[in-house]
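With one protein chain removed, the remaining protein chains of the complex are shown where they sit.
This part shows subunit A:
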């Protein structure tokens, strides 16, 4: 459903019952007041001579008088026409009734047409007729209407019986009030006051249409009209949002003003910025992944080619009946070994690039880690006649960290030492703890070492994924960058210095953790 239609229907749905309820409330208030006024006036009338006249001629006594105007109508009309100027509360003074009573026993009431008797809309107030009843609710007057049980019971219980019913033929409202007089016995112990409201009276139906219909109509039109610009702005915003999503959220949405619609536009702008950021992030990740795949393929293919070359050479020698050279064999092994390390490094690089959530921190025993690293590289170092040594504390050295990444980092440094070490060279891993609850792990070699310039370059350059991944001529590219990043990730310190044996000394320093358990 359209917003405008829905709003109009809602307004109607709220207004109509409200109007009806108000009319009902007004009717009931008006009736109750009328009842009270009629009762008071009849009592006054009867006490000031009416009783005597009634009792003297109960068979003919009957008063037809104009009804007392209710107070709300009286207030609006300061001039009570021909009423007594003394400001008697009732238009037709009760004093007048005794004269008119016996004089006008017929059907005609007092003369009509006096302006003072007209309501605010020029309506003439309906007359009230009085009929006497004795203590057994029997009237001597033949014209008196028949009393029903409601009236009798009401009069017996409260002194006033009230009944309203609608005359069938013309829809007029008939109001009967049976009043008990403040005396007992006699033919006039009860007086029935009957008032007849014509069908067109405001007390019967709805107030005239122009009273409530016009304001309602004006209100509805105003609402519908006021909705116009709102709808227009909403429609424009919708179009802009559609256009924006169609342009991959490149196109912005205009934000005007400070109301709720502007707020909606602003919220969309924010959502758009968020979506754009997410899309950019996603795109960057995808690009990284594509590059990663391409680089991985390249990086693995190269040593694999070398390995194939070695294997082919071996096969040729075997076919030619020549003995296999141990160096050839060793080169092939070392190439396979390097490839394994490379694949691990690529995996580590992928995790490092993915960021912290991929890093699992758990207690790691560095003693065991050092022993595993040496165990892994021993088969490659031995044929090269390189000695791998390690010295660790007697007790396990527990640190918090990602075991895989840490092992890979230490392994990279050791493997670099082996790969670039000389024949009969050495690589040693020394792990020490201090009283300040820190550990110091050093990897020392007596290889060629690296120049000051390259050392600072390795320490300064941040790992930028692809740039660092290529196998640089020194071969230390990816491996040392991973070392650098792993150390940084753990908040440790990495030092590169010339070792006292002429080679390189790589140091890791970080905090210890208390032993678990």
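A few points about this structure:
Methods note: a contact is a pair of C-beta atoms (placed from the backbone, for glycine too) under 8 Å apart; a residue touches a chain by one contact, two chains touch by 3 or more; residues count from 1.
Assume contacts and distances are computed from a predicted model.
The chain not displayed here is annotated in its UniProt record as "DNA-binding response regulator", chosen from "Spermidine/putrescine transport system permease protein", "DNA-binding response regulator", "Methionine biosynthesis protein MetW" or "Carbon-monoxide dehydrogenase, large subunit". Here one chain is not drawn; of A:44, A:390 or A:495, the residue touching it is A:390.
In the complete assembly, the contact with the undisplayed chain comes from A:360, out of A:143, A:247, A:316 or A:360.
Residue A:444 is the one among A:162, A:366 or A:444 that touches the chain not shown.
Only one residue from A:246, A:379 or A:511 touches the chain missing from this view: A:379.
The residue touching the chain not shown here, chosen from A:195, A:426 or A:490, is A:426.
By the touch rule set out above, subunit A reaches the unshown chain at residues 336-337, 340, 344, 347, 359-360, 362, 375-376, 378-380, 387, 389-394, 402-405, 408, 426-428, 430, 432, 444, 499, 501.
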